[in-house]
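The complex appears here without one of its protein chains, the remainder shown in place.
Here the chain labels run A, B and C in written order, and each chain numbers its own residues starting at 1.
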Amino acid sequence: MQDQTVRVTANRAISPDFLEVEFEWRRDFGLPAPGQFFELRITETTAPLLRRPYAFSGYDPDRQVAAMVYQVRGQSTQMLARREPGQTVRVLGPLGNAFGLDGRPEKVVAVAGGVGLGPILFAARDIAAAGSAVRVVAGFRTRDLIPDRGLWHGLETAVCTDDGSEGFAGNVVDHLRSLPAADLDGARLLACGPMPMLAATHRFAQERGLVCEVSVEEMMACGLGVCVGCVVERADGEMVRVCTDGPIFDSGVLAWT
Amino acid sequence: MQDQTVRVTANRAISPDFLEVEFEWRRDFGLPAPGQFFELRITETTAPLLRRPYAFSGYDPDRQVAAMVYQVRGQSTQMLARREPGQTVRVLGPLGNAFGLDGRPEKVVAVAGGVGLGPILFAARDIAAAGSAVRVVAGFRTRDLIPDRGLWHGLETAVCTDDGSEGFAGNVVDHLRSLPAADLDGARLLACGPMPMLAATHRFAQERGLVCEVSVEEMMACGLGVCVGCVVERADGEMVRVCTDGPIFDSGVLAWT
Amino acid sequence: MDLSVRIGKGVLKNPVGVASGTFGYGQEFAQVMDLDKLGAIYTKAISMEPRRGNPTPRIVETPSGMLNSIGLANVGVEKFVTDKIPFLAGLDTATVVNVVGTTMDDYCNVIKRLDDIDTVWGYEINLSCPNVEAGGIQFGTDAAMIEEITTRMRGVTEKPLMVKLSPNVTDIAEMARGAERGGADAVTCINTLVGMVIDTARQQTVIARKTGGLSGPAIRPIGVRMTHEVSRAISIPVVGIGGITNTDDALQYLLAGAKAVQVGTWNFVEPAASQDIAAGIADYMARHGIARIDDFAALLDRRKDG
Partner (left out) sequence: MDLSVRIGKGVLKNPVGVASGTFGYGQEFAQVMDLDKLGAIYTKAISMEPRRGNPTPRIVETPSGMLNSIGLANVGVEKFVTDKIPFLAGLDTATVVNVVGTTMDDYCNVIKRLDDIDTVWGYEINLSCPNVEAGGIQFGTDAAMIEEITTRMRGVTEKPLMVKLSPNVTDIAEMARGAERGGADAVTCINTLVGMVIDTARQQTVIARKTGGLSGPAIRPIGVRMTHEVSRAISIPVVGIGGITNTDDALQYLLAGAKAVQVGTWNFVEPAASQDIAAGIADYMARHGIARIDDFAALLDRRKDG
């Protein structure tokens, strides 16, 4: 884990909804693993005050460049979207744990909702490179919001749209349900996206007796485990911190209310 | 007076101390006159919160571009220095009154300290164009801080350095004192710079019986005359607002303590 | 949909006003916005005699806020009547006169001088002044004193009377109850918090009078919280203020329990911001099926999704 001021090397829209930023990440900062995140700060101001957590969407060890897929939501992402190549940001990481809690699985279905796509593609590429079978399921509201397909080049990917305007008509869990049972047999599910999607994926995994790893989002102040702001409840009643005990959890250990 | 979001067209260092920014200023915003100022806002954040006042250093009615010379002091000027051509800022103006309180004088000595240089050169060029005699006196700490001389191209300009490393050795008032009395006879003094320099110029003008117009700086919150934060005292005891009653005052009407 | 707000015997056509001390007497802003879109203009504080105000520096910026120590500089009530009222009278918006004094009589005398003027819609009483008769303790930090001064002012006017509350207290709800008992028609919540900035190079406070009032977005969470607390403690309307910059901020105050709002410091940053907030509120009401301002009060934390 390192705290560094680094140069942005690219920053561009990849869909009407998503942007992708690339930035220097020297090997000696620590190699980012899929599922891990970093805390980004736009400097020169105290508003926004806190850093924001973002999941890595890829890492190129040769160029020593990391990537992240994001969506403009508020002040911090607005300011990030205006950063041009050559300008700097501050990054602290890699933080948190990674997908593959229990060792690298043999067969994986990786499910993405919204900007969850970034870490899911990172994980899928990593798993495919290690020789495991992997299938990506990515959900979008409508066809116009689907990013450049080059993004998942080389990965078996099913696109779902809520309005049926392209690919599978329905959400990602509807799609899982539509798959032949054999396709999922013994598969590990990985999921990243909004809470309701994670909950639905978890329930589906329970029904089918599958292990499901979810990447959880919670408001974070520190990202370092000290403020105790980002807790979620486990099924056993313990409060655990998303930033240091997660963000990846076996969905079976969490309390889903 | 208009409040507008405009594009920066140029923004570059002109000395180790000074930068010059140029930005769109449509004729219908109102033509800036020398001595007038505008209030600039770096958007997207509430820190810095308040706009900052800056004096125009020039206006090109053909290109419809205004200019301003500035110095990086705090948060707002730091952020401004990072603005690249094509990016935007918000500007409100033209505000305040202009040099030439009492009509256009025949003979002018225009005295600048620090970033006071911007409005002084604007005034000098304007006065020269109108056919009056004008001489510029510009003070700097040392030779290395003197900007590109192209800035005062075509204007009779005396450079002073506090350490004598170039031009006249001493401050701008020392220089005035060194001039043959005839050079100043009947001249109007214009002065823009730090308060102690304005006070010294005022005293000099009193000694010689000259009229002296000073551009006064005070902390401003609104720039519009409503907060009553920017007041200075007149010799008659009245409090007047720098933003709307000034920023240019006949030095004789102010209380110099 | 009805944007109007009833306060005592008066009605504001919409809930959005501009705060005392941040809008002068209206004139300066006419160049950049349409003043008739405002529900009310709260004037700079008016005292019986003109006041020069405090020495400079009077202003310093702080993170997402500012301190001011203007010292209630104003033209005095006579000049206000002759020089400022005529312009305000021509507007289609309520003129609420912010009143200050150093004795209870002072306050009453300002009101008496103005009460016959039709175009003075009502009063907002600024209690963050030292009471010279009570050894200089601020009018606004003692509930009994608030009740007494409100009662006395109530005796001299039937026009809407709002009491502006200081946030520099342990229990602001108690202060509000004092105002309500004294007969106020509304309370304004909040005035500035006392703050200090030190120039470490010069080893001096930046503000000449050492402390100043903190305003701006920095204090918004405090204003919203106090509005929430006060609106649950009294039954007269609360006018919410502190750090409002846009429609969303104004809606926070309305959801917290305010019936009207004021934009203060932000007028310095975006002079035309206030004119769009009333329209923004109307738009929100339309989208959420809210028929009138009074209906905001019941919306917060119904936890329909829980």
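Quick notes on this structure:
Assume a contact is a pair of C-beta atoms (placed from the backbone, for glycine too) under 8 Å apart; a residue touches a chain by one contact, two chains touch by 3 or more.
Keep in mind that this is a model prediction, so the values were computed, not measured.
Listed residues C:Leu255, C:Ala278 or C:Ile293: the one in touch with the omitted chain is C:Leu255. Considering C:Val224, C:Val261 or C:Ala278, the position touching the chain not shown turns out to be C:Val224 (whole complex).
Residue in contact with the omitted chain (choice from C:Val32, C:Val194 or C:Ala279): C:Val194.
Counting the whole complex, the residues of subunit C in touch with the unshown chain are 62-65, 67, 141, 168-170, 193-198, 200, 202-205, 210-211, 214, 216-222, 224-225, 228, 243, 248, 251-252, 255-256, 284, 288, 299-305. Remark: the residues of subunit B touching the chain excluded from display are 46-47. For subunit A, the residues touching the absent chain in the complete assembly are 1-3, 41, 46-51, 92, 218-232, 239, 244.
Going forward, only the chains that are shown with their structure count from here on.
Shared contact partners of subunit B and subunit C are A. For the pair subunit A and subunit B, the distance between mean C-alpha positions equals 52 Å. The set of subunit A residues touching two or more other chains comprises 46-47.
Multi-chain contact residues, meaning those touching two or more other chains, occur in subunit C at positions 63-64, 217.
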